[in-house]
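Below is one structure, written out as structure tokens, with a few remarks after it.
Every protein chain but one is kept in place in this view of the complex.
Moving on to chain A:
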């Protein structure tokens, strides 16, 4: 006991790195409460670095960064505004603790992060001809950039899959299943691209979804009897 007291005189506070090591192992609920311990703790807990550390240790890491909404959008509710009670919101997706909801009749998109505010999120909203990128916490509801889509596609899914900093949607260029491709949106470059779909797609398949399997972009095809899963080992290369 004696010696510990002696050491307490030498070291008053834990270094920030050590504090982060401890805090990043706490549950979110405890973390939020401990913001009121003191100003320093509040700063450390709210920092981008700790959020990332916490996510890295989190068990639920299936979705890495962002998720997307697809549908007509008339207005946008910033995260800090309260939702009117009578709005029926449809759950769209969530990632990193950010929850996205969408009201179909009024065309409202609502984003909220119940835990920690974070301005790094990007949201992609699009229709058949354009894609809009919004940074909800920064742009205050206005489009940051808009990209025109060159061809007309039919979408198999409203919500895209994020892989490697790019969002992907399984799409179809015409009405024949054989022309299935994957539409992509690069979040860094803010560009739209297209990568080839799985090679063995046939008329008998009636569903085409994509996802991430063992760290690779993959496609799941469904025909009458069974599922086929294609894993693209080398990004963008159909044969891999």
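Convention: a residue touches a chain if its C-beta (ideal position, glycine included) is under 8 Å from a C-beta of that chain, and two chains touch if they have at least 3 such contacts; residues count from 1.
By definition in this document, contacts and distances are computed from a predicted model.
This complex has a chain not shown, and the name its UniProt record holds, of "Glutamyl-tRNA(Gln) amidotransferase subunit C, mitochondrial", "Putative exosome complex component RRP41", "COI1 F-box domain-containing protein" or "SKP1-like protein", is "SKP1-like protein". In the full complex, chain A touches the omitted chain through residues 3-4, 6-8, 10-15, 17-18, 21-23, 25-27, 29-30, 32-39, 41-42, 114.
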